[in-house]
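Let's look at subunit A:
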Amino acid sequence: MREPTLRPVATFATVLSRELQLAYRRPADLLNPLFFFAVVTSLFPIAVSPLPEVLELIGPGVVWIAALLAALLPLSTHYAQDYEDGTLEHYLLSGQSLVAICIAKTVGLWLVAGLPLVLASLVVSGSYGLAPSTFGVMSITLASGSYALCALGAVAAALTVGVQRASALIALLVLPMMVPVLIFGTRAISLTATNMPAKGPIYLVLAVTLLAALLTPLATAAALRISME
Partner candidate 1 sequence: MMEWLAMGGYAFYVWTSFGLTLLALVGNLVFAKRRHQRILVELRHANSVDEAEPRGGFQEVAT
Partner candidate 2 sequence: MWTWFHKLASPPHFYRLAGLWAPWFLGLSLIGMAIGLYGGLVTAPADYQQGDAFRIIYVHVPSAYLSLMAYVVMAVASAIGLVWRMKLAHAVAAGAAPIGASFTFLALATGSLWGKPMWGTWWQWSDPRMLTELILLFLYFGFMALRANITDRQRADKASAVLALVGVVNVVLVHYSVEWWSSLHQGQTVMNSEATMPSSMLVPLLVMILSFSLFFGAVLLHRLRGEVLIREANARWVRRLVQEGGSLEAAK
């Protein structure tokens, strides 16, 4: 019996809806990064200083780094779970476009783990005393940056499928690659906070994200084939 080959768009839709259903049934996947983010960001005022001027200065960086670390959490199970229950093998043998499957899984991950963090970051920014004028820039850059993280993280997750203790390895592989997005993202927010034009760095965040979004699915698909050989 051979399954009919779907068009990539249909494959994408099927896999994405599966990802979202799975997330709906396991709300812990959605909530763990959020709780982690909340705890980490509340430790900084305690450890560094609760003074408003300090919080305003470190706010963008703290929110960004905490969001990156929180978004790393679900990566270690991103492909490992599919690998363990055999879904991954089905994906590879199905004859459907593996790139479409990878993109769908990345988008699913971003919807579940990335976007909620953007909302949470606004709450935290407010508590840090960042000007409300920065919220728009914060949302755009974090939404974009978290997608870049999901896309790069997917490559690392695919490379480490079946590897013991993969989570620390994934962090080591992904975090250095986030430096450009981190630089432009935090800069855009600090510029906006001081009423300076921030279009340049915003476009650069979007450009780097676009590059990651276009190139990494190919690398992820190749990595999955290598890992499953």
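The candidate set was assembled so that all candidates are chains of the complex that A comes from, given by their letters.
Here is the rule we go by: a residue touches a chain if its C-beta (ideal position, glycine included) is under 8 Å from a C-beta of that chain, and two chains touch if they have at least 3 such contacts; residues count from 1.
Bear in mind that the values here come from a model prediction, so they are computed numbers and not experimental data.
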| item | value |
| --- | --- |
| Identity of the candidate that touches subunit A (this complex; choices 1 or 2) | 2 |
| In the complex with candidate 2, residue positions of subunit A that touch it | 152, 155, 159-160, 163-166, 169, 172-173, 175-177, 179-180, 183-184, 187, 204, 208, 211, 215-216, 219, 222-223, 226-227, 229 |
